[in-house]
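Remarks on the structure that follows.
With one protein chain removed, the remaining protein chains of the complex are shown where they sit.
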Amino acid sequence: MAQQNDSQTINDVRQQALVEYFSKKVGRRVFILTESFPFMFIGKIINVVDDSIELFVQTTSVPALEGKTWFVHTDAIEVFYIETGVDAKIPDLKD
Amino acid sequence: MKRVYHVVAIPIRIVLNTFGDHDPNGMMYVLKENEEKVKKLVKKNPFTPVDLVQPLFIRANEGDTVEIIFENKLPFHTGIHFQEAEYDVFQYDGANVGYNEDSTVAPNNKILYRLHVLKEGNYFFSDLGNVSSGEEGSNSNGLVGGLCVQSRFSWWTNPETGKVINSGQYADIHHPILPSFREYVWMFNDEMEVDDLTGNRPINHFSNQEEESFHGANYRYEPENRRQQLISEGVVCPNCEGEEVHHDSWVFGDPSTPILRGYVGDPAKIRLFHGGVKETHVFHYHVHQWFSDPSDLSSEIFDSQAISPQSHYTIQPLYGLGSLQGSFGDAVIHCHLYPHFVAGMWGMNRIFDTLQDGSQCYPNGVPIKALKPLPDRNPPPKPTKLKPGFPNFIPGKVGLKAPRPPLGIVGGRGLTELERHAAIENPRPGAVFTDPSPANAPIKEFNISLIEIPLIYNREGWHDPTGRMYVLDENIEDVCSGKKAPEPLVIHASANTCYKINFTNRLPHILDGDAFQLVTRTYEVGMHIHFVKFDVLVNDGANVGWNYDSSVLPGETIQYSYYSDVELKAWFFHDHLFPGTHQQHGVFGSGVVHPRFSNYLDSATGEEVDYGSQITVSNPLIPDYRDFALFVQDFTHLFDKNGKPLAPPPFPGSPDDPGLFGVNYKNEPLQFRLDKECDPAYSFSSFVKGDPVTPIFKAYEGDSIRIRLLQGAQEESHSFNVHGLKWLKERGDLNSKLDNQQHIGISESFTMEMHVPRSGDYLWTFETEEDLWNGLWGLIRAYDEKVPELIKLPDRADPLKQSKPLPECKGTKPPPAEDPTVIEVKGPHRCYDVVAFQTSIVYNSFGDHDPHAVIFALREDMQAIKDGRKKPEPLILRANVGDTVDVTLTSFLKQELFPFQDGIYPYPIVKEQAFYPPSLRISLHPQLIDYDVKTSAGETVGFNGDQTVGPGESRTYRWFVDSQVGACGLWDMADIRNHKSQGAFGAFIAEARGTEYLDPYTLKPVITGANVILRNPLLPDIREFVLIMHDGVRLLDKNNQVIFDPVDGILLAPPEVDEDLLDTYDQGSRGFNYRSERLINRYEEHPVLHDLFSSKAFGDPSTPLFESYVGDPVTIRLVTPAERRRSHTFHLHGHRWKFDTKDIFSRTESFVGFNVAGAASNLQLLGGAGAYSGFAGDFMYRSGNIRWDIEQGMWGIMRVFDELKKHLPKLDN
Partner (left out) sequence: MDTNKETLFRDFNSLLGEEVLIITQAVQLNLLGQVFRPIFCGTVSEVQQGHLTLSPVIVKMVNAPFYKFPFPLSIPHEQIVSYSAEVPCDLVFPLT
């Protein structure tokens, strides 16, 4: 669990916790919605770099942007879901 | 993904309804796999509709490549042109345009079309091999279809069987992560050739005249005439009249037209296409509302939406089927234009509350087809004996009119046992099976009656002797005694109101006959409402499908119940039982749902009110405002003071464009506005003939105002304009563009919110020539000092004390307006010296010309134009944001150069033509930019001073470019009969700050011109193409004979054209920028239909040819300054743009609908010239109206090169 020190605000703690959570899920599939274009990412978490997530993106709303590595800033993630291997899977989307 | 469809164009007999009405020369696109099957079925069933005979609807997913193998089995060249898609125009346009390859197909040949569908939505397709508007043409006979593009990863199934399907009007669309939804395709068709069972034209059994033309959907229609015949022949429904049971399934069973089936709450999309050729229709869908732009949650909410030919929308009902309240039953879907509704253009959305597995029957024994529940939703309960579900708990009798609802009618019945089991826990009048209101919502009660009373429309005594109107019960006496002036009823309440309405029918049983109509029993009426939430079964104020008949007989009262969930626009109400018969007499009104916690005040006294078309609204949290409601009307049955009918139809009961126009039961025709010298230039001046009798909306300088714009009657498009003010197109969206014009069709409702920056008289108009001529205009009067008849807005400072008397009508000419240029200019200053004069304009290379044109030009160009060294073009002025623009106008008009000294044009005409001699004065009025209406509106209005100029006189207008609004129309307001359709118009373009305008060929700076390069230090170089779409032109041919367009321009015209075919507002020639490439000229030279757009055969057209390179940024400025009421669709092949340039969330489209006087739009081509895929070739721009625009010359070419041309420098991007 992210430890809070005196200079950190609660916002910092939560942001850090989210980054740490993603760090633990490297290798798993993730679904992310952002308000900004291209709105949706489905892909595999490759790494977490500072507060950005490195993804290999399988699907977005734009086919031309797929099959590439993307970095998504955690602060911009509106909602997400990371497959656990036990609970529901993110569907495989096929054209 | 690649998807392949093999499509065949075949001739087919299209049976349009179960009465055997049919199009013997129908044509359709069909999938190859269905071709033999459909032919066999049609052969077997020559007089019954065959399900497979429907417009072709196919599907794909966003991002797919769609390949169409197209095979032509019709006896002439045909093709398929797809809108919205990107494709190589050179090979796959489905047309033969410019120097492209011919991509139409000869009989019995094949071609491949390859399309890229980049965006979810509706892709209309149709034939361009044969664009004849007549009976031999392909489009009116059915050669149209739709490609519905879904979100990526979707698939679709048959709603009845659950099996995957390849085509069809109904499909359930599924997706791994989005909700499944019902997809219904609704395609309006019009003007199809129809024969009855005997092979003759259908006859109206009532008038014994030929029936109104075909208006339907998906190749079907269900005319009132046919159903009424069964009554008159004693087969069904004794004692019924006809219109009141037109939609009643208890009497007739279900119609042949589309019935869109679903369960309560099912998500749904209606893919709405206009596959017709001529009319602008209004799509109305009871109970439901939707965003005008489904991709933009801050867009306007609609429940009625006009649609012009070859345009399309996705209707996504909010909250799914049955709306927020979860209402079930039959929700009628129809064209709200009553003559079309009556002609049969309707169907319904049937919302079941119980599971349909195919084992149930309707009350008349017809089996209810199975309907698979959507897989991601809980299925509805199975029907049981106690709870059989809709419609089987309703105690109706087959063959008789639907029963009245339980509880609603005062003194009426209670619930049967089956009804009780179906009802909500605590049923009450108007809310029996669904409760739209939360338990604690405040209740507002109104007592409303419908009465008959003569309505006097103007000071000349034009009147409707059988006016009919809604009125509050407490006002009946005052209205009938003349103490209160009649006006359409507008009631006011706030959001979160539970309305309780006690509605009483006080009409006589009979609507008397006259020159307009035959005697009709209008013995039952109701109050149908839009926008608010209600239980459709008992509270629709209508009689639809298997629902109850929620109307009342004379003397009876019915209680209705609705709920306003959020702040709404003005909701429209009207009668739904006999609207085709009497709505044009005034049977309409509105409720305005204001923000919560508002108070409503009488604008004169400050007393609280809850009704009125002009009130003041005060609210504790938001700025107070004036609220003005305006209802435009057509088909108004008026008689002059001597009892002579005005513009009567050819015979009583004819739907052929009868009568005149009104606004709030008033009009102010221009023929009565002439001064002693009979100069039309002062027609709008109050100094000469006083204020108009039409509404004058009063405010103080600086007030905020809301105009509620509605159309109460009956069939036509109108174009509302406010001169000198502007509003956000989407009220809830600050990113939306500014507008000062709005097209409207019956039942639509718009709220325009704005503030009045300065004092003065602002003109509002319904701007098209015939509307304005016949009196559809009035004023917004903003005072600079306190007047006794107007309270101040409670949250604003006191107005100045009155220091001078108000101006008065003295019957004399208005004083000249003050000179705006005496004030020193700060910032950039641009001056234009403009002249107005008469000249001849040659419209094309075939010698069609207007010898008496009136045009504006820069003074420096006048001589060259007069000498013939320069071809006349509409004047186009530009300025940048921040500029102050001084335009000096000088008139060189000459009396002798006007062709008709009395102003009565023998062609094209307007209704009620009258003496209106040409004015030698002229003015220049701009849209959208900022100016003081008292000096620079370019018109002489109300008590503002004179801003027109006489021969040899000059006047300078001062305009401020306060916003980058792009295209603005520019036109004369001194004489709308003798100047405007003759060419007195142009465009003003408001560009970004710091922009230079360059000639695209020399790259030198230019002052005017339709084709320029915009160069700006912060923006890419942009090609700007200005298109002015205009109509109502009187052209002569090369032999100086008048061209009677549209009739003279019809290709493959029958030997005798029915004169009734033509409304006044279709008359005249048309084109772009003073040019018209009439196809008939080309056809006479080379009679090959599919070659008519070919430059190989004819050279390039006379209309503007716009050249560019692949990828060049292109903005098209499209304006329609003139002139007639028929609205035109604009379409550019192979390109799309944002519907609202200012709003990145707005939908992408390849068309612009509703081009009528005052329309202006800016089209930034997505991906630039050649679109994202960068295709080169000739892209046609054109009207979407097959009847009667394309033939008549409304088309041209945008040419996109992929290699450098010597004559065209490339952009420096």
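By written order: A and B. Residues from 1 in each chain.
Throughout what follows, contacts are C-beta pairs under 8 Å (C-beta built on N, C-alpha and C of every residue); 3 or more make two chains touch, one makes a residue touch a chain.
Remember, predicted model here, so these are calculated numbers, not experimental data.
Engineer: Would you mind spotting which of B:156, B:181, B:499 or B:1093 touches the chain that isn't drawn?
Structural biologist: Within the whole complex, the residue contacting the unshown chain is B:181.
Engineer: Hey, which of B:151, B:416 or B:599 is the one touching the hidden chain?
Structural biologist: B:151
Engineer: Out of B:164, B:297, B:443 or B:823, which touches the unshown chain?
Structural biologist: From the options B:164, B:297, B:443 or B:823, the contact with the absent chain belongs to B:297.
Engineer: Which chain B residues would touch the chain omitted from the figure, given the whole complex?
Structural biologist: Spelled out for chain B, the touching residues are 62, 119-120, 151-153, 175-179, 181, 265, 267-269, 291, 294-297, 301, 316-320, 324-326, 376, 565-566, 1145.
Engineer: Using the document's contact rule, name the residues of chain A that touch the chain not shown here.
Structural biologist: Residues in contact with the chain left out: 1-2, 4-6, 9-11, 13-21, 31, 33-35, 39-40, 61, 74-75, 77-82, 87-91.
Just so we're on the same page, only the chains that are shown with their structure count from here on.
Engineer: Can you list the residues on chain B that touch chain A in the complex?
Structural biologist: Against chain A, chain B makes touches at 1, 61, 63-64, 152-153, 176-177.
Engineer: Under the stated contact criterion, what part of chain A meets chain B in this complex?
Structural biologist: Listed in rising order, the residues are 61, 63, 91-95.
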